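Taking it in order: structure first as structure tokens, then the write-up.
With one protein chain withheld, the remaining protein chains of the complex are depicted in position.
Up next, subunit A:
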Amino acid sequence: MSEGAMAVVKPEMKSYIWLQTADGSIQQVEEEVAMFCPMICREILQTGMGTSKNYAISLPQRVNPAILGLILDYCRFHQVPGRSNKERKSYDERFIRMDTKRLCELTSAADSLQLKPLVDLTSRALARIIEGKTPEEIRETFHLPDDLTEEEKLEPLRNITDDPRIRLLNRLYARKRKELKEREKLKNVEVEEERVDERSVDDLLSFINGGDGDPKGVKASKNKKKNRRRKDQQKDSSSNNVNGNHEKELDGIRSGCHNGAVDDNSVPSPSKSSKLQDSAAVSFSPKLEFDDGDIDDDLDPAMKEELDREVEDFARRLNSVWPERMQELLSLGQERRLAPISMNGNGSTHRYASLDRR
């Protein structure tokens, strides 16, 4: 369809604009349709491109030929001035009926062409798709990777409704961690002691250069000190490895936690807590009075998995009663639970009364 031939056939000269998509293919479009897109319009006016095949306007990368076709259909309909609002609305409703992948591509392409009405239309459509769905449904619809760990999803949360069942889960989780940590510590301590013993002997020999009042006694006390120090160091160093601002974080959390001890509504600052979640390795000072505050993550992965599995199991058992509500509550907030827990007189928590140490 050359312009010359068109001129012969039609009384008015219809002018066409040439557009080139990122894959190299070129197509021509009626001028008034193309001008409906602000980005194309500006290109034409500012650079004079688009009037012939050799000087086609290059469209942004996000616009592929199929999507371009859709966009041009949209423009072709809406650039006609005489249409009523009702007509336009019903066209829009029919227009956005497409699968979500295409809808996303369309949104992206419309945004790169700065076609705001279409961006609004597609955004609204996407919002309608997302609204009311559970996280799994959303992930499935949009092919989102489910790459948050179960731990991150089920973390001790800001319990929005003080639900005892979530608190139970948190407590159990924390308790499990503690137990596992104890076990690990014991293992480590045994290992350490051997090492420490040897080293201290060498130290003594090199430093003291001779006899001591009570070598064994000194050795023993030094061992103890070194044990403690080493344990502390290990704790700190493992956390430090993860995040350089650890000390500051601890302080921040501590002050946040102190507030938490007083007021149920406190939350640690968002940026710190995001670092927390990413590093997942912070130990709280035992001075803070929380039952499930001791969320220490220097467990080896196998332990962690086992723990996760157990917690997941327990969660699933709880979930079987009220799955959706659980998801809702868990997805809100995403923060570690720091405030002390007060049990209300809920009958179902009776079995777990032992968890309440206060």
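As a convention for this text, a contact is a pair of C-beta atoms (placed from the backbone, for glycine too) under 8 Å apart; a residue touches a chain by one contact, two chains touch by 3 or more; residues count from 1.
One rule holds in what follows: contacts and distances are computed from a predicted model.
Entry comment: the absent subunit's protein name, as recorded by UniProt, is "F-box domain-containing protein", drawn from "Sorting nexin-7 isoform X2", "F-box domain-containing protein", "Response regulatory domain-containing protein" or "Protein unc-119 homolog A". From the set A:D92, A:E105 or A:D308, the residue in touch with the chain omitted from the display is A:E105, counting the whole complex.
Contact with the chain not shown here comes from a single listed residue; of A:I17, A:V119 or A:A174, that residue is A:V119. In the full complex, subunit A touches the hidden chain at residues 100-101, 104-105, 107-108, 111, 119-120, 123-124, 126-128, 130-132, 135, 138-140, 142-148, 153, 158, 160-161, 265, 267, 269-271, 274, 325, 327-328, 330-335.
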